[in-house]
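A protein chain is absent from this complex, but the other protein chains hold their places.
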Amino acid sequence: MAHLELKELGVHFGGLRAVDGLNLSLKFGELRCLLGPNGAGKSTTLDLICGKTLPTAGRVVFDDRDITGLKEYQRARCGIGRKFQTPAVFRDLTVCENLEVARSQHPGVLSALGVFRSRVRGRMAEVLELVELTGELHTRAGNLSHGQTQWLEIAMLLMQDSRLILFDEPTAGMTIQETHKTAGIFNALKGSHTMIVVEHDMGFVREIAETVTVMDMGTLLAEGSIADVENDPAVREAYLANGGDDA
Amino acid sequence: MLEAQALYSYYGKSPIVQDVSFTVPEGSFVSVLGRNGVGKTTLLRTVMGLTDGISGRLSFRGEDLGRLPTHERARRGIGYIPQGREVIPRFSVRENIVMGTYTRRDGRRDLPGHILELFPVLREFLDRRGGDLSGGQQQQLAIARALAMDPRVLLLDEPTEGIQPNIVHEIEQVLLRLNREFGITVVLVDQNIPFARRASDHFIVLDKGRVAVAGHGEELTDEVAERYLTF
Amino acid sequence: MDVFFNQAFTGLSTASILLLVALGLAIIYGAMGVINLAHGEFVMLGAYAAWFLQSFLGIGLFLGLPLVFVFVALLGLAIERGLVRWLYHRPLDTILATWGVGIVLQQLVRMIAGPDSRYVERPAMLDGNLRIADVYMSNYRIFLLFFSVAVLVATWYLMTRTEFGTKLRAVIQNREISECYGIRTERVYALTFAYGAGLAGIAGALITPLASVTPGMGTNLVVDAFLVVIVGGVGSLLGTAAASGLVGEATALFSFLLNDTIGRVAVLMAIIVLIRFWPQGLFADRIRR
Amino acid sequence: MKRRNFLKGVAAAGAAGAAGFPGIWIKGEGMAHAANGEIPVGVLFSLTGPVAVVESTLHDACMLAIEEINANGGVNGMKLRPYVEDPASDPATFADRVRRLVIRDKCVSVFGSYTSASRQAVLPVVEQRNNLYWYPTLYEGRECSRNVMYGGAVPNQQQQEFVPWLAEKFGKRFYLIGNNYVYPREENNVCKILLDRLGGEVANEEYVPLGHSDFGSAINRIRREEPDVIFCTLVGDSDVAFQRQLHAAGFDPGEMPVASLTRSEIEVKAMGGEAAAGNFSSAPYFMAHQSAANERFVEAYLKRYGSDQVTHFVSEAAYFQVYQFKAAVEQLARSDIDPISIRDAAVGLRTTAPQGEIEIDPNLHTHLWPKIGQWQSDGQARVLVESDKRVAPEPYWAYDGQSCTAEGLVKG
Partner (left out) sequence: MNQNFRFDCVGYALFAALVLLAVPWYLSFDGFELNTFARYLALGMVAMALALSWGYAGILNLGQAATFGIGAYIMAMHLKLGASAANPGGLPDFMGWTNVETLPWFWVPFHSLTVTLLAGVLLPAAVAGVIGTFMFRGRITGVFVAIITLALLVAIQLVFVEYQMYTGGQNGLTGLAPLVLAGWTADPYSTAFYYFVAGCLLVATAACVALTRSKVGLILRAIKENPDRVRFFGYHVSSFETVVFCISAMIAGWAGMLYVLVLEFASPTYMGVPFSLAIVIWCAVGGRNSLVAAALGGIVVNILEGRLSDLFVEGWTLFLGVTFILVVLFMPDGLFGVFRRIATRLHERLRRHRNSTGKALPTGAGAVPARAGEQGGQ
């Protein structure tokens, strides 16, 4: 039973076909890594799934429901969360406030009117512990280090508790230890959450990947285990030939 | 020719580059390496005067750069090719290149012929808008624009990022030619270790805003790469 | 039929005045994102400068124009150097600061030149009408029309065909890179602001034969001019011109069909709808970056 | 530098600054009216904002009269003490400033304002506090407050002779154009009644927003309608812009004159004599009026404020109202000086104004000398017709069965 299905998805900006007839299918609880050279359409694919960009062709089916026409907030309510490439935390809000914003189980205006600041407990305490930000609870997010900001955004996605989470380069700017720990979290989330991870760090990919999808020029180039993909000549040509030799 | 001593550079109050010292000899090819977010880009921007403030000493051909505004630094012959190319999207290719000549002291505003020789593809597109070019072409345009100012040193920030492999190769060849044939000093920020190894006279590896290792090109060993550059 | 042409000419005439006033604003806003609420006061200063030249030095309107331009441009330069340049990174704050500037300029003029309204003589050669069948066109309005087009063309030439213009366009699109290529962006900004102010001054001088010169005369103009700039699209001279034409003709049409007040309301509503659906303006330059 | 209190103000600010925060509210000391041998009066004309163009001249005329009176020994040996406020052309500020004058400064009268809107804004305070407001401006009538001394003309005083005269000389087809507020509408109501009686017609009636300055469309309509007379109740900047554009469009006042109720020397000065020449205004006073009193007034005014200034029918009223006030107060004992006694003493008073000998009606309006003037290219009017008698003010002239009397509005 597919949890998320992309059918012949395509979008073009002006003359450029950013994504072109992409088919993709994910099972519930699966972690999928999306690889490909820059400009291959990986981030655009995530944009299409979360609704930031509307496709010019094809359909997005989530939980057997066609969500192609839904707006981003509606998709978020369906259970799709997204982490952006450049950390998009709210810099003027404290860590705690960022997490409160992310906890969006009741996203309506009226229901939000009745909610006042609550104590740090339950899920929030857990998440803070996990990303080691407990001590920074009242720090303004803008004053966090780069790595901490990435963690905070991951924490926000955990607070949001979506069933499908899209990660765009989650480990950019992290130290080796942080990256390793992130991999641990991802592995723990497998099974209960479906995840799509766009990542360049092959070491990280190796730590977490089950199935890997490689894209190039907006289309699917190869799919399979990491070993399969690495030995695929087309992949080597398009991707690994460029940046792969320094990984 | 370009020298830094105990250089700190700030965004707001936080120092991004800390206690960095290096020397770039005239005519050399220097690679600056390091993981994402360690301050490589900031280092180049510091040289151009695009950060909020510095302390320590930064000099170019014996002249203190610290107090000079950015456009004066450009006039001293420092050509900067930023990350993401940043060609002017609504300018034609010609206008983009001519823009480089605004720093020239001789007041000439014509398209230097050797530039179009280096990048034949630009000759075809002279009247197209910069924003309509492909990534690789934009990168070539960005280099051409910097060359139009007749620079003494080129600062390049990840010129091969996100560019097709065949064009990457072309660009690398051009950089080598510029350095070897035209005698232009090159400071290159890049992730591509094999090329850095091949091309560089010197290399600097940054980590958390500080110089982790520095040395001659051949000293860029696998061990160094493993330690500071892989993930 | 003659009603139609008369009204169409009226619309064009309104448009030409709007264009004269809006052009300087469009340049300043397009180049720096500065919402200059003191623009109306620049117009007013231009009018007062023309009055001063005529009544104290005996210099006629046309001869005085270059002087008016230089005077208001210098004042604009001073304001840019002294105030506006500190606010480039806080665009909404420029609204407040320039509003303060407007108050100060109005009051200064009131204290120096007195609060009464002043009068500038129309050049005698532009008296009378051009009459084609039953269509009457006031010579002065015809002149204004051509003059505003000339100013538009001159500005367009300056922006696209001169080195200063190229530098300005470079700065608009990427300030940092321009700086890295030896362009003194501060100076480009200052000169642009001065030029925009100077244009406002010319606009002020030229509307004197059609309106009264008072310290508060600019206040009404600035709102309309702003709407024109936004409708036209930021940074597009052609857009500003087209939007002036559109607003001018629409005003003429609605005030003919309804009345001047409701006509203005209708135009405002139309502008609101335009901005809502085309916030980038009618002639925004769309490009992938 | 025309405004002379400026430096004084700076010094005062320094002093207040030194006194610190408590200086922000200076409280009235419960001072009785006319204490210390001074009679406190309010002077409430806008010195800033759009209406300042006219109101600053009213301020000047009013202050001139006060200075003259004080220089000549005051009123029964007491000096007038003017409290000057700047209501900045804004009705809300008018309301605020008149409170200061009436309540805080305990003025026995307030001289002020030009627009109907600002008069309306001060009325609640003046009426509740039973103070006296001296309003020098021509206005639309239909008002009968017992706390306002109306020094300007009401519609019947401006139009009764003017409209028939125009109809006879130029024709009976009028084009009515005015700013969009109560005064032009009311004047036009009166004009329509008069035209109706004469068998004339209205070609069109149109109103533009205050401050409107683009009359292209209106001029096209006028050209199409070809009326005999353009009957104009535009005020201030609108009037100036209208006349200048009409002139630029080449209209000939000999064939189609503009007949204005609002245009005075000050507007003509702003539009330039050339543009105004040949058109007509009806007013009780023109600067060029020949009389000894006017000669003195004009001479004193120009001497005080500069030879490039003009006097006009509102500033004349602002001037003579102070003398009316003086004449009324002179009849009162020192202990009786309060607004209502002043009002009662003023009724029936005759004083010599620059326009002629005027009289205060029991309904608190003024009997005036209507005149018809034709504008000349030197910016002055030539008085063509002069009423041979004082015309009584009838603020409800157009409304049968209503009249303003000493008891207030009487209906039936």
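Labels for the chains are A, B, C and D, by order of writing; each one numbers its residues from 1.
What we mean here is this: a contact is a pair of C-beta atoms (placed from the backbone, for glycine too) under 8 Å apart; a residue touches a chain by one contact, two chains touch by 3 or more.
These figures come from a predicted structure and were not determined experimentally.
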Which displayed chains the unshown chain touches: A, C, D
Touching the absent chain when the full complex is considered, from C:63, C:108, C:130 or C:257: C:108
Interface residues of chain A (partner: the chain not displayed): 50, 52, 71-74, 76-77, 81-82, 84, 88, 90-94, 96-98, 100-102, 104, 107-109, 112-117, 138-140, 142-143, 156, 160
Where the missing chain touches chain C, by residue: 35, 37, 83, 86-87, 90-93, 95-97, 99-104, 106-108, 111, 219, 223, 226-227, 230, 261-262, 264-265, 268-269, 271-272, 275-277, 279
Those residues of chain D which, in the complete complex, touch the missing chain: 3, 5-6, 9-10, 12-13, 16, 23-28, 47-48, 84-86, 88, 90-92, 95-97, 99-100, 103-104, 115-117, 120-121, 123-125, 142, 180-182, 185-186, 209-210
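As a working rule, only the chains that are shown with their structure count from here on.
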Chain pair that, of all pairs, has the most C-beta pairs in contact: C-D
Chain located farthest away, centre of chain B as origin (C-alpha): D
Central chain (distance from its CA mean to the mean of all protein CA atoms): C
Interchain centroid distance [CA atoms averaged], chain A/chain D, Å: 74
Computed distance of Cα centres, chain C from chain A, in Å: 49
Junction residues of chain C, two or more chains touched: 288
Contacts with two or more other chains, residues of chain D listed in rising order: none
Residues of chain C touching chain B in the complex: 163, 166-167, 169-170, 173-174, 176-185, 285, 287-289
Of chain C, residues touching chain D in the complex: 3, 6-7, 9-11, 13-14, 17, 106-107, 110-112, 114-119, 121-122, 126-129, 136, 138-141, 209-217, 219-220, 251-252, 255-256, 259-261, 263-264
Chain C partner contacts - residues on chain B that touch it in the complex: 48, 50, 69-71, 74-75, 80, 82, 86, 88-91, 95, 98-100, 102-103, 109, 129, 131-132, 145, 149
